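Below is one structure, written out as structure tokens; comments come after it.
Only a portion of the chains appears, each positioned as in the full assembly.
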Amino acid sequence: MSVTKLQRSNNAATEAELQFTANGQLRHLLTLRGLDRDQLNDLLDQSQEFVTVPGQSVVRSKALLGKTVANLFFEPSTRTRASFDLAAQRLGADVLNLDVNTSSRKKGESILDMIYTLEAMQVDVFVVRDAEAGVPAYIARHVNKYVSILNAGESDVSHPTQGLLDLLTIRQHKGEFENLIVAIVGDIAHSRVARSAAEGLTTMGVCELRLISPPTLAPAPGTFPEKAKILHDLDEGLRGADVVMALRIQRERIVNLDGIPGIDEYFARYGVSHERMKLAAPGAIVMHPGPMNRGIEIESSLADSPRSVITQQVRNGIAVRMAVLSTVIQSLASQ
Amino acid sequence: MSVTKLQRSNNAATEAELQFTANGQLRHLLTLRGLDRDQLNDLLDQSQEFVTVPGQSVVRSKALLGKTVANLFFEPSTRTRASFDLAAQRLGADVLNLDVNTSSRKKGESILDMIYTLEAMQVDVFVVRDAEAGVPAYIARHVNKYVSILNAGESDVSHPTQGLLDLLTIRQHKGEFENLIVAIVGDIAHSRVARSAAEGLTTMGVCELRLISPPTLAPAPGTFPEKAKILHDLDEGLRGADVVMALRIQRERIVNLDGIPGIDEYFARYGVSHERMKLAAPGAIVMHPGPMNRGIEIESSLADSPRSVITQQVRNGIAVRMAVLSTVIQSLASQ
């Protein structure tokens, strides 16, 4: 199954539509495209009810009692897998963790045969992470109507629950989105986190969205909302920003990238630091999807400072995944 | 611990007897040999009560509440492990998943010391898969009387829960076994699936059992019920068959096998196809234990056709494992 074939068979418009049942309820979560402002706000409102703080008991419910959630990770993950695992357990679901090596997929059975097998074991929700674009939608097109697919990270295309937790975190700090300037900084080209955040923020009507990266890591045309401004100068990008999101960059990518010879120079040019944050709006928050390369894309002490909402993002991640799981299970039941 | 020593210490007759408590209840499931027709029918009846269809709530019970099931897989497995894991969870058991590398077993502690350790942690049921013949029975001979061993795949010797799910699937479609012609096709010599199915079908009194394979992959003498007919011509084997079971063949084995130079020729000679199925009885069903090599041992579109009961086999697998787990737990309690 080649990337090209998959992408061709997954038309963008229909992928967004595919997510809803006939009566308009969210059944799969593949991308934030196709969810309008009310639908996003509904999910954020529900997520907010699952948010707890340290020392408080976690919210537990039996919303998924008797239901089965399979975490099907074709790409290794610790934090996202843990987050979905705990979200499902706290809702009373049975959980099946399957870490599947992609190379074994090539030799072995087709991905659909694996899905059909697990579907026949009455798995209700598949949480899918895959390095190949189009896989979650491809699966969603083929499962029976009692099954939901949640995208837990898809190539450099989409990571919708991450997008939702980013929106929730911003809303908790800033309230409305209309007047916000949001700056996303780093390896934009390869970032599914940036794409899902950009899609969500655009729908929420953010005032200005800036994507700041070395020229080589700028987004390919058509991959991000048109509204987004593409910039290469960090100072320009941070000026007046209310929200600054630093992205993880793979160290291997920093090899004389646009004349940036090494890690120190990358930090000097594109690292988000205390000094740089002086250009941002007063009260601006700093975000990062994790895991962080401290001292590369973000100054270590900034990540631990009161401006940083990074831990809160993780906390919101559990809440968002509980809300999404509850929503799709209800949607499956009401068909 | 060498294969030869293990096999010598596991006399066939006593292995079958070993499965029952003093008062005749099923305590271990090591092989389908030794279970008579009534006992098989009892297990199938119980399994049937656990069968559910998509959209229906899964059957849940507390039959294993407070009990511990350890999945001890010395050979990698996705589907069988998942099936036992979910079956145990849906009965309320605590589940321990241990994927143990066989090579580490050689260097490390003996298999019995590992079992004694887990037994001391009050594991009630061990689900054991092993590439070496005799291991499940060897373990069963050494555990204390409060412990049950379930064979989840043993070398090329036995896979009894697979055999049961095959029987259940056939019974659901054909009712009685007495008048049936069953054809098993492919790598018979190395197939624990074929052996358990053949043992179960023989006990159920099937009219005719045919084992069809290239000569090199025919069963070794004495490994299958005597009643089975050994054939090398697929057309002859399929003629009038009510049930056709295709077996997985490892691609590496198709290397000028009996003059079959490659995969295409294997499919031409031994692949189960729509065209070939015209020789079978009207209403014949097609089975496969999975994972399938589409286009090698089975025509891809046949696997997805209404004749195919492959998905139903997987569904029945959960039900059979729930029935077996419930049965052995009751049996342990009644000693």
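Per-chain numbering from 1; labels A and B assigned in written order.
Basically, a residue touches a chain if its C-beta (ideal position, glycine included) is under 8 Å from a C-beta of that chain, and two chains touch if they have at least 3 such contacts.
This is a predicted model, so every value here is computed, not measured.
Assembly remark, whole complex in this entry with 2 chains visible in place, copy number of the identical chain is 3.
FYI, only the chains that are shown with their structure count from here on.
Distance from the chain A centre to the chain B centre is 41 Å, each centre being the mean of its Cα atoms.
Against chain A, the residues of chain B that register as touching in their complex are 52, 54-55, 57-58, 60, 78-79, 82-83, 85-86, 89-90, 290-294, 311-312, 314-315, 317-318.
Those residues of chain A that touch chain B in the shared complex are 66, 68, 70, 94, 96, 98, 100, 108-110, 113-114, 116-122, 144-147.
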